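A single protein chain has been removed from this complex, and every other one stays in its place.
And then chain A:
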Amino acid sequence: MSKIFQHLVSPAVPVPIENIDTDQIIPARFLKATTRDGFGENLFRDWRYEADNTPKADFVLNNPIYGGKILVAGKNFGCGSSREHAAWAIADAGFKVVVSSFFADIFKNNALNNFILPIQVSDDFLDKIFKAIEADPKAALEVDLENQFIKIAATGEKESFDINQYKKTCLLNGYDDIDYLLSLRKEIEQYETTRTFNF
């Protein structure tokens, strides 16, 4: 897994469904693994495969027309369980960016901690992306983290997106939170001396 994200031009895989919860992204029965690897093959497992493991032809990940490193999904993506396995599955399946008009908080943190960029766009821009992909399944999106914009290459329509400066620095450089927290050891020990009780 590359820890650095800067710029990407890629077609996108559309899943225009609202409130996609992390149980759909990776069902609980696949959470028995004790490593971070291999979750990609079970990404959207029950939407992707029948109970007997035959692929469902109408699901977008089984349609070879679609591909790329960007997943585009309906509003409130990643709600529900805090399982980071959802972010691991998305990363393992080769996605670097997830676009939606709204993200659940915990998923957003989990994505960023795995160097996946969650881009929140307006409802209107999300519609435009879905329409662009409907018109041409290979329609490319351009994502520029440094300048914080996402663009539909074919039409030139673009929208800027928010990301906090700390996380932006982490992604651009491949830093993680633990490196930073470990550097605060003195401050943490100092804080502990100020508290009588553990609350």
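Rule of thumb we're sticking to: contacts are C-beta pairs under 8 Å (C-beta built on N, C-alpha and C of every residue); 3 or more make two chains touch, one makes a residue touch a chain; residues count from 1.
In this section, contacts and distances are computed from a predicted model.
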item: Chain not present in the shown complex, as UniProt names it (candidates "Spermidine/putrescine transport system permease protein PotC", "3-isopropylmalate dehydratase large subunit", "Sulfate ABC transporter ATP-binding protein" or "Heterotetrameric sarcosine oxidase delta subunit"); value: "3-isopropylmalate dehydratase large subunit"
item: Selected residue (touches chain absent from view) among A:Pro11, A:Gly74 or A:Pro137; value: A:Gly74
item: Of A:Ile65, A:Ala135, A:Ala154 or A:Ile188, the residue in touch with the unshown chain; value: A:Ile188
item: Sites on chain A contacted by the missing partner chain, in the whole complex; value: 16-19, 21, 23-24, 27-29, 31-36, 46, 51, 74-76, 79-85, 87, 102, 104-106, 109-110, 113-114, 164-166, 176-178, 180-182, 184-185, 187-188, 191-192, 196-199
